[in-house]
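Complex shown without one protein chain; remaining protein chains in place.
Here is chain A:
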Amino acid sequence: MEVGQMQRRLVDYTKSLFMEGFLDAQFLQLQQLQDESNPDFVVEVVSLFFDDSEKLLNDLTMALDQPNVDFKKVDAHVHQLKGSSSSIGAQRVKNACIAFRSFCEEHNIDATLRCLQQVKQEYYLVKNKLETMLRLEQQIVAAGGSIPMIELGFWRTINMKGGKE
């Protein structure tokens, strides 16, 4: 596949992630922080997010598996996961965390267990998507191409504001 084709494929793929709500404007901010002097910034931050999230999901699984669930602890973990997913723009994970926290407040075991499954699902989905996207970028760079920018008009059509509502 030639570079132009790879670039078009990447652009379409990236656009779909935003359209489907996997990523929000914060991810754009991340990409804009990357430049020639920091060419791996996005990969580094995304990797940190993966490591952090997997640890948190393990901690959450264990915490919810206790005979007497410590909801304060569970909430603290979810708060952390909400923060990191928000910081990288993983919108669906963030939203799943918001729902999770409200059930923690209610001390609702069944609902929180369902929330955990939901968060895990969203996490693995976005992880897969991001890994695919980053792999496409790598292939382009390896073939001597540059990462294409998504045209400004796109952001306007999906009405993405700068980040926080």
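Here, contacts are C-beta pairs under 8 Å (C-beta built on N, C-alpha and C of every residue); 3 or more make two chains touch, one makes a residue touch a chain; residues count from 1.
Just so it is clear, contacts and distances are computed from a predicted model.
Asker: Could you check which of "Calcium and integrin binding 1 (Calmyrin)", "Response regulatory domain-containing protein", "Cell cycle checkpoint control protein" or "Transmembrane channel-like protein" matches the UniProt name for the chain that's left out?
Answerer: Spelling it out: the chain absent from the display is recorded in UniProt as "Response regulatory domain-containing protein".
Asker: For a quick check of understanding: of A:Met1, A:Met19 or A:Leu48, which residue touches the chain that isn't displayed?
Answerer: Touching the chain that is not displayed is residue A:Leu48.
Asker: Among A:Lys15, A:His79 or A:Lys127, exactly one should touch the missing chain; which is it?
Answerer: A:His79
Asker: Specify the residue from the set A:Leu17, A:Ile88 or A:Val119 that touches the hidden chain.
Answerer: Touches the omitted chain: A:Ile88.
Asker: In the full complex, which bits of chain A touch the chain not displayed? Write them out.
Answerer: 26, 29-30, 32-33, 35, 38, 41, 44-45, 48-49, 52, 79-80, 82-84, 86-88, 162-164
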